[in-house]
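Complex shown without one protein chain; remaining protein chains in place.
Our next item is chain A:
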């Protein structure tokens, strides 16, 4: 795994400027910022209201959060592309780098580690060491079994990737809130959607 990820990051480093400095630069100079605690608290209120509404049926809460994220993702990608002006990625490896070093950096100011590549390079994991959504959050016993607290992130990623013609499945495999070693998000590419060409055009 370590050998894999090392070679991938080396090959995908941009010719002029590495994605990392690119992302850092945008975060520093072109981003209006807001207190992360406020963000955490707001998300916490939303999740807790959802849990009440669904009478602690956490499966439903998960899918509702996912749906909410999806709706955000399909619009967030516009903002992302407008701000970064990045071209299309040639490979999933590059996509993963853009997600971790630019997208997460610009919007949440964190840089998750990319790793755990599948053998045929169609799936990878993002390891979130820091997660602004779940700062100072502790789940009650019943929620810790079924609730994916930050499931909104999966929805966002899925929605955003779909808008750049990548049909992906995104889900959490591990979360520190559930007693896991790390917070791990899995991204699996199903297929690249074809560009639709209007009928009658050559």
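One rule holds for everything that comes next: a contact is a pair of C-beta atoms (placed from the backbone, for glycine too) under 8 Å apart; a residue touches a chain by one contact, two chains touch by 3 or more; residues count from 1.
By definition in this document, contacts and distances are computed from a predicted model.
Novice: Report the protein name recorded by UniProt for the chain absent from the figure; options are "NADH dehydrogenase subunit 2", "Probable electron transfer flavoprotein subunit alpha", "KLTH0E09768p" or "tRNA (adenine(58)-N(1))-methyltransferase catalytic subunit TRMT61A".
Specialist: "KLTH0E09768p"
Novice: Looking at the whole complex, which of A:66, A:117 or A:172 touches the chain that is not displayed?
Specialist: For the chain that is not drawn, the touching residue is A:66.
Novice: In the complete complex, which positions of chain A touch the hidden chain?
Specialist: Residues of chain A in touch with the missing chain: 31-39, 41-46, 48-50, 52-54, 60, 63-64, 66-68, 70-72, 74-76, 79, 106-109, 132, 135, 155, 158-159.
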